[in-house]
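All protein chains but one are shown at their positions in the complex.
Per-chain numbering from 1; labels A, B and C assigned in written order.
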Amino acid sequence: ETKIITEMPATFGIGRKATNAEIKAWDIDVRPDGKGLPYGSGNATEGKVIFTQKCAACHGKEGEGGAYARLVGAMGDTVKAKTIGNYWPWSTTLFDYIRRTMPYNMPGSLKDDEVYSLTAYLLYRNKIIDSTKNMDAKSLPKVVMPARQYYVDDDRRGGPEIR
Amino acid sequence: ETKIITEMPATFGIGRKATNAEIKAWDIDVRPDGKGLPYGSGNATEGKVIFTQKCAACHGKEGEGGAYARLVGAMGDTVKAKTIGNYWPWSTTLFDYIRRTMPYNMPGSLKDDEVYSLTAYLLYRNKIIDSTKNMDAKSLPKVVMPARQYYVDDDRRGGPEIR
Amino acid sequence: ALVKTTTGQFVPAAVAKPASAPPDPTKVQGPPPGAVGTRSPFEQLAKKTSDTSSRTPLQSLYGTITPSDLHFERHHGGVPVIDPTAYKLVIHGMVKKPMTFTLNDLKRFPSVSRIAFLECSGNFRSGKQEMTPQEICGLTSQSEWTGVMLSTLFREVGASPKATWFLAEGSDAAVMTRSIPMGKGWNDAMIAYGQNGEALRPQQGYPARLFLPGWEGNTNVKWIRRIEVSDQPFMTREETSKYTENIKDGKIRQFSFDMDARSIITFPAYPVQLDKGWVEIKGLAWSGRGKILRVEVSVDAGKKWYPATLQEPVLDKAHTRFRFLWKWNGNETEIMSRAIDETGYTQPTLQQLIDARGTDMGGYHLNPITAWIIKRDGSVLFKPEKWK
Partner (left out) sequence: ALVKTTTGQFVPAAVAKPASAPPDPTKVQGPPPGAVGTRSPFEQLAKKTSDTSSRTPLQSLYGTITPSDLHFERHHGGVPVIDPTAYKLVIHGMVKKPMTFTLNDLKRFPSVSRIAFLECSGNFRSGKQEMTPQEICGLTSQSEWTGVMLSTLFREVGASPKATWFLAEGSDAAVMTRSIPMGKGWNDAMIAYGQNGEALRPQQGYPARLFLPGWEGNTNVKWIRRIEVSDQPFMTREETSKYTENIKDGKIRQFSFDMDARSIITFPAYPVQLDKGWVEIKGLAWSGRGKILRVEVSVDAGKKWYPATLQEPVLDKAHTRFRFLWKWNGNETEIMSRAIDETGYTQPTLQQLIDARGTDMGGYHLNPITAWIIKRDGSVLFKPEKWK
């Protein structure tokens, strides 16, 4: 006999269990605590070489900006643009973003070592780490970004107040 | 000083007076009382000639139907189709409709005399008038259509009742 | 894929269907923002056309708005091409001052928008089991209409309080005409020039049409060019030879304007292949007489009825989305819905309509309950009923 249920059932039994393989293929995010960072490493010297080949055409010879965004501008510099040095609050974001979407014309094409190297290079160019410092799953999350201290969560509280 | 009016003004002063010429050009409707019928006249004999030329290709040699609607079927005939003879309640409608939109491939191309003639022809073919009767602004509204008596205004009254 | 447009041309449905999507869309830049968006080439939506009409694919749509290019069509002289700068509306007859309005004039008056359905009163087909909602009742669609209230124009021209009817006339090749009671004109009639945010589509009356909420489609004269205010109806061909219906005792019903309450389940419906388990039964309900109060669903061929959930906001004279959660156990059954509107009217069965109107019942204003047969193999079939 047909069963009529007006409340939502606990589950609908629609969809299937995700396989580990399909999760792994897509689970590319990196959190500030380093969760998600892959095996591998790189430093600014290695990064400079790759940057010249794959990034400089759009972001300038050394990241000073060109057709697209300026990436370099240490905190306190006269640079007006928002940069990794003066605006980015978390170092892990750099790895995550470069890996998922740069270079713009070949998104998702970089090897993890290359991403570590480019990350190191851009941190170095923004005067956050020195040129010899190796970036890997352990060291990168420890890099404290200069702009971090300025970030506050949304302070608008709703209601009449204008903020 | 700016005047704020929250109610609707009596008129908005938008639009212009219609000229008599533009009303006349478009005011082609014909009412059951004959209002709107133009000068002119015609009979079934004249109508048959025109029908053969301009209508028969679609509606059959003598209005018995072809690619498009059957137009002939006197009240009480075995004809199943709804026709002028068994369904149309007003004679004036015939003049109005033929004039505004027939022949389908050359709508609005008929002269008033032609429309009177075609109207007479179709009334004759539906056994409503005889073949010699002249149709004009005076006689046409007087033609009583057999189906007239069956027409009732919408008898649904809203509410729960199914009608 | 090519589709036939209203001008009879064959054009690409949107952009041409790409041979295939890239295996990983994250690895290739997509095209940048454009001036005019497109429909996905994977979505092939089309009205079902005949020589005189085209039907909305109700079973393929979500929510309540009908995409403008899928709004049903029913014309009597095709779709005219009208230059909006040459357009004018003349109002004359029993008025203090006969007036002419340009399209721009119409847009300068106070405006109003409302979401409402528009349904052809001939919106019923039956006959075989292999019929989709589109084929059964695809001559109903819904838009957000914008325009000027006809009452505003009646005030402007000084329509006589003694007037009882007006004639609305279109500028298509049918020079379509209908007689409308002045009461409707003063009440909620609109001269609409907007549809779903943009100008009316040519197929819906561009640049302006009469819109009569809840009234049979044909009265909503498209491409309107003239209104004549009168003290009697004109008895045009459309309101006599057509759009009237045989009822009991040999009578013929005329001026049957209101569209009675109706509903249809659009999922699951032919040609869906249903899976066992939880099913959200979905459909549309509407009434030309007001708001939908309730929709009831039966999953046992009409023995028991349960209230469906109505999507808020429930609007006056509007398609209302209803939903009903059901766990199908795989047995053969029949599902159906019935709409109840705020006047207390309950959508009838075909038999109730026959009982009320007789076996000579005409083909307009047929709003019977639609039943779908669900077979053990999951196929869903329309249950056609005969009366002639």
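Methods note: contacts are C-beta pairs under 8 Å (C-beta built on N, C-alpha and C of every residue); 3 or more make two chains touch, one makes a residue touch a chain.
Since this is a predicted model, take the numbers as computed values, not measurements.
For the chain that is not shown, the touched chains among those present are A, B, C, taking the whole complex. For chain B, the residues touching the chain absent from view are 2-6, 8-9, 12-14, 100, 104-109.
Residues of chain C that touch the chain left out of the display are 3-9, 11, 13, 15, 18, 20-22, 25-43, 45-54, 60-71, 73-75, 77-84, 86, 108-113, 144-146, 171-173, 175, 193-194, 196-204, 206-207, 223, 275, 278-280, 282, 311, 313, 315, 321, 323, 325. The missing chain lies against chain A, touching residues 8, 10-12, 14-19, 22-23, 26-33, 82, 84, 87-90, 92-93, 96-97, 100-101, 104, 107-108, 147, 150-156, 158-163.
The rule we apply is simple: only the chains that are shown with their structure count from here on.
As a whole-number value, the distance joining the C-alpha centres of chain A and chain B reads 75 Å. As a whole-number value, the distance joining the C-alpha centres of chain A and chain C reads 51 Å.
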